[in-house]
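Dropping a structure here in structure tokens format, bear with me for questions.
Some chains have been omitted; the remaining ones sit where they do in the full complex.
Chain naming follows the written order as A and B, and within any one chain the residues start at number 1.
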Amino acid sequence: MVMKSVLCFGDSLTWGHDPETGARHAYEDRWTSVLQKSLGHGVRVIPEALGGRTTVFDDHTSAADRNGAKILPTLLQSHAPLDLVILMLGTNDLKEYLGQTAIAAERGMRRIVQIIQNHDFGKTGQTPSILILSPPHICKTGDKEMDDFMSLKRKEVKKLAARYELLADETGCGFMDMSTVAKPSPVDGVHLDAVETRAIGAAVAPIAAAMLLI
Amino acid sequence: MVMKSVLCFGDSLTWGHDPETGARHAYEDRWTSVLQKSLGHGVRVIPEALGGRTTVFDDHTSAADRNGAKILPTLLQSHAPLDLVILMLGTNDLKEYLGQTAIAAERGMRRIVQIIQNHDFGKTGQTPSILILSPPHICKTGDKEMDDFMSLKRKEVKKLAARYELLADETGCGFMDMSTVAKPSPVDGVHLDAVETRAIGAAVAPIAAAMLLI
């Protein structure tokens, strides 16, 4: 049997940023690990997640390149052949000095999908299926300054699900809304504790299995 | 027990380019998979390999960014915390329109080591150990035009081991010479068949285990 491969392309929510410690969740608590365990030995789940990653917006506040569109072609070739790409991005696009609105994030996600669907895999397999996840919502933290700062983002992030679903329909991708699955921690209003993080993996697993025909 | 992580940053020799088919070796035949199996469940081996990757040279003949130095900070943050980084690069640096000589490749490898050792991992762990592998040599193919074209590279690739060993000593890295472990296929003179590819994983495993203190 040929090993199947699933690329999970995401930001700190996929990386597993722990809002309590600021470090990374243990391996077994990341949603990509839960997905790996669920899909079993015939599938490789490949996490490619970076704190602060956007769809297509430059953000030079980090040594890493946070613009997802710039790094994606390299990752597609590095991990080919691929059967499925799972995308969960958009929260960072909403930063006020980046894309700001759900409309901008959707345009970025559309470009990400276009990069995958037009990528030339040569002798290394076919264009993979794509599953778009709209991210969890953002909640208040009780820190007034931060909550004021995040008020627009709290509103815009809620619009992502409807926009991503339409995009998925239009481009032949799968879609799931993670705001129905996981709630952010009130510690920072954005990131997920271990239980919520694991919930994403559990929710995604059956859909991923179906898209992989396993 | 905390999971340990090993990043394998390489080119087509790490990716597993099959000289017979032009596609990728099966998962279990890649040297990173052999290493994973050998190191066991307490260690995650993370392959980040791209055909044509150089240390620091731009090569725009591909949709992917082949300049290793440009993408490495992103990968370091994506896969942190890291305990060990294994580097096998240099063969592509020797292309006549890129670095050309072993001296240039060593300068590139020095920059790669510098990027890792100066990376700010913040709350996500310490600077990882580094193991530098000098790549297998290049052999003749019987195609006279190609062999003529590759004659300088055949000569320069042999100089990498001595240079990388000195660099490793100077910068506190481990070193192994893969030209003593694996021979290229005469089909294209560069790439490794499955047996040779697996040999690299077997050779690297005990050293990696020692460096990981496992």
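A few points about this structure:
Please note the rule applied: contacts are C-beta pairs under 8 Å (C-beta built on N, C-alpha and C of every residue); 3 or more make two chains touch, one makes a residue touch a chain.
These numbers were taken from a predicted model, which means no experiment stands behind them.
Counting all copies of the one sequence in the full complex of this file gives 6, of which 2 are shown in place.
Operating definition for what follows: only the chains that are shown with their structure count from here on.
Distance between chain A and chain B, defined via averaged C-alpha coordinates, is recorded as 29 Å. Only residues 2-3, 15, 21-24, 26-28, 44, 47-51, 62-65, 70-71, 73-74, 76-78, 80-81, 119-120, 122-125 of chain B touch chain A when the two sit together in their complex.
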